[in-house]
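Apart from one protein chain that is not included, each protein chain of the complex appears where it belongs.
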Amino acid sequence: MSNPWKEAEKRQPIVMRIIENSLLRDRVAHAYLLEGDPGTGKKETAMLFAKSLFCLEPEDEFMPCGACINCRRIEHGNHPDLHAIEPDGLSIKKEQIYYLQQEFIKTAVESVWKVYIVNQADKMTASAANSLLKFLEEPSANTVAFLLTEQSSRILPTILSRCQQLTFKPIDSDRLKQRLVEEEISIPMASLTSKLTNHLEEALEQSRDEWFALARSIVLKLYEGLKGGGLSAIVPLSEDFYSHFKEKQQVSLALDLFVLIHRDLLSIMTGEEHGLAFPDRLASFQQDALLLSAEKLADRMASILEAKRRLNSNMNQQLLMEQLLLKLQGGHAFV
Amino acid sequence: MKFSIQKDRLAAGIQDVLKAVSSRTTIPILTGIKIHASDEGITLTGSDSDISIESFIPSEEGEVLIATIEETGGVVLNARFFNEIVRKLPASTIEFETSSSFQTIIRSGHAEFSLNGQDADEYPHLPQIDDENVFKLPADLVKTLIRQTVFAVSTSETRPILTGVNWKIENGTLICTATDSHRLALRKTAAAGLPEGEYNVVIPGKSLTELSKILDDTNEPVEIVMTENQVLFRSKYVLFFSRLLDGNYPDTSRLIPDEHKTKIDLNTKEYLQAVDRASLLAREGRNNVIKMSSGDDGTVEISSNSPEIGKVTEQVNSLAAEGDELKISFSAKYMMDALKAIEGTEIEIQFTGAMRPFVIRPLHDDSTLQLILPVRTY
Partner (left out) sequence: MEGFYPKNGRVILHIDANAFFASVEMAENPALKNKPVIIAGNPEERKGIVVAANYLCKDKGIYTTMALGEALKLVPEAVVIKPNHAIYKEYSKRIFAYLAEVSPLIEYASIDEAYLDITECAHLGSPIDIAMKIQQETVKRFDIPISIGIAPNKFLAKMASDMQKPLGLTVLRKRDVERVLWNKPVLDAHGIGEKTAAKLQAHGILTMGDLAKADVKKVQSIMGVRGVRMRDRVNGIDDRPVDPEANTSYKSIGNSATFPKNIIEPASIRVKLRMLSRAVSERMKQKKAVSRTIQVMIRYDDFKTITRSQTLQRDIQEEADLFAAAETLFFKHWNGEPVRLLGITAQNAVDKRMQTTQMDLFSFQEEADKLEPLFTTVEALKRKFGDSIIKKGWME
């Protein structure tokens, strides 16, 4: 079994280093604000930190063993000195903060530390935030708060100033893809959307969007059509294209998909077959790559990027696409 | 874990520990009751993390066999189902058997339940009694200490430490103090059995109220242990644990006046009834405030006036009165609470001025003290 602390270190080296230092130097702050995109591992990190505080046999004096009774109880939500609250419906209500206060005016049930985790802390109502503030102003000894948020700008500045901030770097596409698959997104779709954004919620939304699924297949058909030679072959395909991609933003996305197709081809050419945007097309792309020279591939990518630039300068979309398709087809002239 | 036990003894034990189980907990394992079988008997535990109650059922009591333990061990079972099942089982003995996955078979007569359990190791770890730091007080004394102080704890969250009762042991004397900053209740005892060492803890008022319900009105000794995190009370088979309040209790001893300008001795019951009558109209007013005045001739008058309803005046006979004339206003409720907490048919009240706290004590007894802050009028 992989060590979750080491895994976290790989994804968020800076954050984990700060935590390691505060544990080793016995300089644990009263409050931490964990800020970062969804899926960047804020909650896992807060739980790891809590386990480190409670762990009976920490490895190298800071890494939780994950096996002792305290680590297990934290994992199962059964540790009586760790309290986690989540939004109740749309917001975190004052009563939930009151519950924490009630908990923390008392001594710990069995240990020295009293830890609380407030997930989506930006969802606190104004009065909940004010109550929490009072409590952060007079922290009792050995109390540690973890406030988790996607946007620290939505946290009261008076709360922010009382927290040590830990900023989580955006999720990488491999990790994001993995998270999408966990959310039951198909591998082809997860591979593609994880390349288009590094935001979990956005990627999820896109992966479940019918328009996007259709966009993907239209672009792929058009790419296949380009290989067929002769303009007549692509006319019906491009009609489908124009009726689907109407808005400028939609055309822009289509161009992004073309870029990703060609980046996959480039990867395959260089022997790197992992992390493709279209892994389900591997066999077909391998064939295409054999027929392409590196120069031609570079030319095509330059054309697509050029088209993207011109799209932004408000050129007629249909004209722009026709010119691009001709250029891309030209690349296949030898067939 | 495998054992069989008499149904009525188990049911009684469950009733004891159920008092501590809350359905509103956020900690999943606390919705359960922990059952632990050792060679000596069965221990049941319930907890809402603030208070925890352990009930011990010995395997033998005198000549009587209560439980047969075949295999020691433990499990946590959902409190509600466990309780209902045990109450409704047909036979007078019940068999328990837990598998390694905490699945528990409960058998009685021809009925057999299989209940999913949880790992007993995950249940909160309660402090163990360490014989060195135990001291003993009679149960009825503990109940009295609680009754005479707990009503004065604060119900407001502005100073959380005041929601508890301060138990302080020094030089073999236990002093219990509670105040909501408007009144203060203090009870001292130097009962035999108090330790020489110094202890100073603040016990949540709610916990003491619960404890008081559990203790019997007998002079059987209660064993008491104070640890860093918890205080523990043990009567014969029941252990009661409470978390403490975090922080230092304010030093109130210097705020209790040690001299007086006016002293009035009264019959407790007569005075209480007079205050009760005066408060009948005051209650409808804004503060439940009544006035008390004493003349130089020893007369005491209690009155109250609510402009919308009417007024009431009553002369009270004092047993003795000395010192300055006095006019003071105070909350009738605080006075009645204090008088009800005092044991003794006669009291003395010592005043030091209309804007200073006054002190009520049973006559010739300084173990109890009730202090009330007056109400300032304009």
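Labels for the chains are A and B, by order of writing; each one numbers its residues from 1.
Assume contacts are C-beta pairs under 8 Å (C-beta built on N, C-alpha and C of every residue); 3 or more make two chains touch, one makes a residue touch a chain.
Model, not experiment: these values are computed from the prediction.
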- Task: Using the touch definition up top, pick the residue from B:294, B:331, B:350 or B:368 that touches the left-out chain.
- Result: B:331
- Query: From the list B:6, B:25, B:38 or B:181, which touches the chain that is not on show?
  - Reply: B:181
- Which residue from B:289, B:335 or B:359 sits in contact with the chain not drawn here? B:289
- Out of B:20, B:312 or B:369, which touches the unshown chain? B:312
- Task: May I ask you to list the residues on chain A that touch the chain which is not drawn?
- Result: 94, 125-127, 130
- Message: By the contact criterion defined above, which parts of chain B meet the unshown chain? Give residue numbers in ascending order.
- Response: 156, 179, 181-184, 250, 252, 255, 277, 280-281, 284, 286-287, 289, 307-310, 312-313, 327, 329, 331, 353-357, 371, 373-378
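Quick note on the criterion: only the chains that are shown with their structure count from here on.
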- Query: So, what's the distance in Å between the C-alpha centres of chain B and chain A?
  - Reply: 53
- Task: Under the touch definition given earlier, write down the residues of chain A that touch chain B in their complex.
- Result: 69, 72-73, 76-80, 83-85, 99, 101, 103-110, 140
- Can you check the complex and tell me which residues of chain B touch chain A? 26-30, 49-50, 121-127, 157, 160-161, 163, 204, 228-230, 243-247
